[in-house]
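Please read the structure below before turning to the comments.
As you look at this complex, bear in mind that one protein chain is not there, while each of the others sits in place.
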Amino acid sequence: MKLKTLLLSALTASALFAAGPVKLLNVSYDPTRELYQDINAAFAKQWKAKTGADVQISQSHGGSGKQARSVIDGLQADVVTLALAYDIDVLAEKAKLVPQNWQSRLPNNSTPYTSTIVFLVRKGNPKHIKDWEDLVKPGIGVITPNPKTSGGARWSYLAAWGYALKKNNGDESKAQDFVKRVYKNVPVLDSGARGSTTTFVQRGIGDVLLSWENEAYLALNQLGKDKFEIVTPSISVLAEPPVSIVDKVAAKHGTTEVATAYLKFLYSEEGQEIGAKNYYRPQSPQALAKYASQFPKITLFTIDDTFGGWQKTQKKHFEDGGVFDKIYTPGI
Amino acid sequence: MPPTLEAEIAKPNLKPSSFKRQSILPGFWPSFSYTVLYLSLIVLIPLSAVFLKSATSGWAHFLQSIRSPNVMAAYRISFGASFIAGLISVIIGFLIAWVLVRYHFPGKALADALVDLPFALPTAVAGIALTSLYTENGWLGRFLVPLGIKVAFTPLGIIVALTFIGLPFVVRSVQPVLEDADLELEEAASSLGATRWQIFSRVIFPMVRPALLTGFALAFARALGEYGSVIFIAGNLPMKTEIVPLLIVTKLEQYDYSGATAIAVVMLVTSFILLLFINVLQRRSRRFTEPA
Partner (left out) sequence: MTKPHLKDPPLVRWTLIGLALAALGLFIVLPLAAVFVQAFERGWQVYRDNILQPETVSAIELSLLTVAITVPLNTLFGLAAAWAITKFQFTGKNVLTTLIDIPFGVSPVISGLVFVLVFGAQGWFGPWLMEHDIPIIFAVPGIILATTFVTFPFVARELIALMESQGTDEEEAAMVLGANSWQMFFRVTLPNIKWGLLYGVVLCTARALGEFGAVSVVSGHIRGQTNTLPLHVEILYNEYNYAGAFAVASLLSVLAVITLALKKFLEWKTGQEQA
């Protein structure tokens, strides 16, 4: 056994030295494909200029919850860029892949961009969907992904819940009733935000898509300004998708340095600009000022303020047997 | 001295209920053991994992997983669409086989080769190709949708996709039977005064019927488990167009392993029964076509 390990390490070491490019795996949530295409190209250029070394970043995309489970199950992610903090918390809890204090290691609670949930509707808004209240009208088809697998789905669910809470003076049971009625209008749950977009846009199912803000703009730009329009609800949730290096995996791969630089790049002015161009709300004041006009003004509430943080929220609403399981039956 | 055949045959088979008959050919035990080993490692043991997983989750949980409304709906959709697609495959497949065997026309060899395309084409390719044909702007969709016939993202789309993949099974089951058909029977019937239609329905069709049944069973079995060709065109709405394989994948994505295996067990049992049925059918038909 010892000899085998020795040989294996010798081989790995020599392989690393004989090196080709450094390889990173970024396990991300669903709608970020275009963002990281741009980011990865820019970072590779910068890294090459700075260190002369080549870096190759591979991407994996899927519903945030699903991706987190995959990483726990052994998907070799060097960094994770997921939709919500809880999905990285479980990496610490369940598999000790990151330390408990991961979120404090990078600025803004490890959140380089923020986003929110908006509505995407058919051009002309034939069903007159203006706000959350319109989602529960009979006969409206609401498209949103599965909260059990998707991060965006959980943000949407909580945005609806938050709206109802505010409307009903914090009455939880009324909020539950409202969200239940919203989900009554949901014909299908895709596993990720991109899947829902496909269902709404390509398959022509539903009247309104509860979408990540960036995803809505992407759909609009790529698939037809003449086919869809964005409706901004009166109030929505401040979505804070965080990032982290996966310490255990990066240490094993020897990519800690590159991975850290990669994540820091997201906070650099160049990284922030790329984010803004892809319709993510940047944290940097400069970029925010420059791109302010492309982001509609919405009143945003946070998970911490309204719900007491993700740990509580996930356990109450999204675990097996939680509120979501109680209010949703598949199919209409 | 090399063994003589007579000497070998003359050897008494001392063990009355022996496992294997004596033979002078070498290599039985190595090939047999390797076969059983490989079969067990790759197929049998992994498959048993499904049944074990379900068994350990308990009977009550199993029933609960199976009985939930969207699972039952998925079974209905999968079985129903596969059945209808199988029937359509039988009709069209028989027609194609008939035309290929009985008639001559330009391009016949090409047509014959093309029949196998659904068999050779990757399912994902078939899936996106079929979908692109029947969406609103597709080559066929642009005519059908204005007529109110929606194929893409409806149960009809599922049936179309399943018919596509079932066709070769029917054609290739029926062709050999038609090719081997003894023309003397038809001659005899004709000389006894039968009309062409009577010859078809009373002589030819009964001969072909077992092959049609085999072809249907093969197409049906394949359609039940089909994934790639269907998920693009189906729409995947629970209760309406969600097929069982997709449901299994969804449950896996939610890490509901016991739910996924429960659904899989039902599918596996059905597949095994179908497989046995098909094997029996094929063995029976071979008995009739083998030389005396």
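For clarity, chains are labelled A and B in written order, and residue numbers in each chain start from 1.
Simple rule for what comes next: a residue touches a chain if its C-beta (ideal position, glycine included) is under 8 Å from a C-beta of that chain, and two chains touch if they have at least 3 such contacts.
All values reported here derive from a predicted model rather than from experimental measurement.
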| item | value |
| --- | --- |
| Residue of A:R33, A:K48 or A:K326 touching the missing chain in the full complex | A:R33 |
| Per the touch definition above, residue among B:A129, B:V145 or B:M207 touching the missing chain | B:A129 |
| Subunit B, residues in touch with the chain not shown (by the definition above) | 2-5, 19-21, 23-28, 30-32, 34-36, 38-39, 42-47, 49-50, 53, 92, 95-96, 98-100, 102-103, 105, 109, 111-118, 120-126, 128-130, 132-133, 138-140, 163-164, 167, 183, 186-187, 190, 196, 199, 221, 224-228, 232, 244-246, 248-249, 252, 255, 257, 260-261, 264, 267-268, 271-272, 274-276, 279 |
| In subunit A, positions touching the absent partner | 25, 33, 56, 58-62, 70, 72-76, 194-195, 198, 202, 222-223, 252 |
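By our rule, only the chains that are shown with their structure count from here on.
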| item | value |
| --- | --- |
| Rounded Å distance between subunit A and subunit B, as computed from the means of their C-alpha atoms | 42 |
| For the subunit B and subunit A complex, residues of the former touching the latter | 69-70, 73, 135-136, 152-153, 235-240, 242, 250, 253-255 |
| Subunit B-facing residues of subunit A, complex | 63, 66, 69, 146, 148-149, 187-191, 199, 202-205, 329-332 |
